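Note that this complex is displayed minus one protein chain, with the remaining chains in position.
Chains: A and B, in written order; residue numbering restarts at 1 for each.
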Amino acid sequence: MLWNEIVTTVLLGLGCVVSLTGALGLLRMPDFYTRLHTAGKTDSLGQFLILLGLVFVTPDLLTQIKLVGVAMILMIAAPTATHAITKAAHLNDLRPWTKRDPGGEP
Amino acid sequence: MSWVYLATAIALLIGLFIILIRAIIGPTVYDRILATNALGTKTILFVTLLDYISGRTEFIDMAIVYALISFITTIAILKFAEKGRLD
Partner (left out) sequence: MNAVVLIDTLLLILVTITAVAIIEVRNLYASVMLTSVYSLLMALVWVNMHSMDVAFTEAAVGGGISTILLIGTLVHTAREERPIKARVHWKALLVTAVTGAALIYGTFDMPRFGDPHAPIHHFRVPEMMAQTVGFANGTKGKQAPPEGFDAREYRSFNGRVADIPDDPTDTAWRETSVLAQDGIIVPKVIGHAAHAPVHDDAGHHPHPADDFNGHVPNSVTSLLAAYRGYDTMFETTVIFTAGISLIMLLRRPRRQGEAQVGAPMVDQAVLRVVTKMSVPFILLFGLYVITHGELGPGGGFQGGVVIACGFILYALIFGRAALYRVLPPPVIDVLTGLGVLLYSGTGAACLLLGGQFLDYSMLNRLSPGDGESLGMTLVEYGVGITVSMVMLNIFNQLAEEQPT
């Protein structure tokens, strides 16, 4: 394989691992705020890695610029949405799960 | 090279499935909003990957539109959850 295909494979693999871990954490974590950690952070990082990895195998320049543009838009929009969700949950008195609470949501 | 794209697409589909479970069973409403937001991002990545699997390069406009639309939908859902009206 050429060098750009190796770079793309590595970046795509990393992006997949990050996204799958985030999705798994969204399922397994006990409380909303812990799920927010996994989903919000891995979301922003995984999309950046995957889109950056696809830049190296694109034949023409315009598509490369558009891919970087999409990555930048998502880099601004995804953390903003996560921030807005957290603020809404906090302002509506959703309390985090502490060690004293029994169990926790499955 | 196409097996890399196919493997990534299958991994993203598995991620979509897991997030969908959380969107259905999430006990509080904010779990569901979080899951919908994450589903939107994974959809954008999936659209871009399908572009490379098929070999054409005109799907990028759709990825940009998805990104903006899912952002606006999340803001609208949050505004309703916070203020109770869509003003």
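Following the convention adopted for this analysis, a contact is a pair of C-beta atoms (placed from the backbone, for glycine too) under 8 Å apart; a residue touches a chain by one contact, two chains touch by 3 or more.
Just so it is clear, the model here is predicted, and its values are computed rather than measured.
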Full-complex contact with the absent chain, from A:Val18, A:Leu36 or A:Ala84: A:Ala84
Residue numbers in subunit A that touch the chain omitted from display: 76-77, 80, 83-84, 87
Footprint left on subunit B by the chain that the document does not show: 2, 6, 9-10, 13, 16-17, 20, 23-24, 26, 29, 32-33, 36, 39-40, 43, 46-47, 50, 53-54, 56-59, 61-62, 64-66, 68-73, 75-77, 79-87
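Operating definition for what follows: only the chains that are shown with their structure count from here on.
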In the complex, subunit A residues that touch subunit B: 1, 5, 8-9, 12, 15-16, 19-20, 22-24, 26-27, 32, 35-36, 39-40, 43, 46-47, 50-51, 54, 57-60, 63, 66-67, 69-70, 73-74, 77-78, 80-82, 84-85, 88-89, 91-92, 94, 105
Touching residues (chain side subunit B, partner subunit A) in the complex: 1, 4-5, 7-8, 11-12, 14-16, 18-19, 21-22, 27-28, 30-31, 33-35, 37-38, 41-42, 44-45, 48-49, 52, 57, 60-61, 63-64, 67-68, 71, 74-75, 78, 81-82
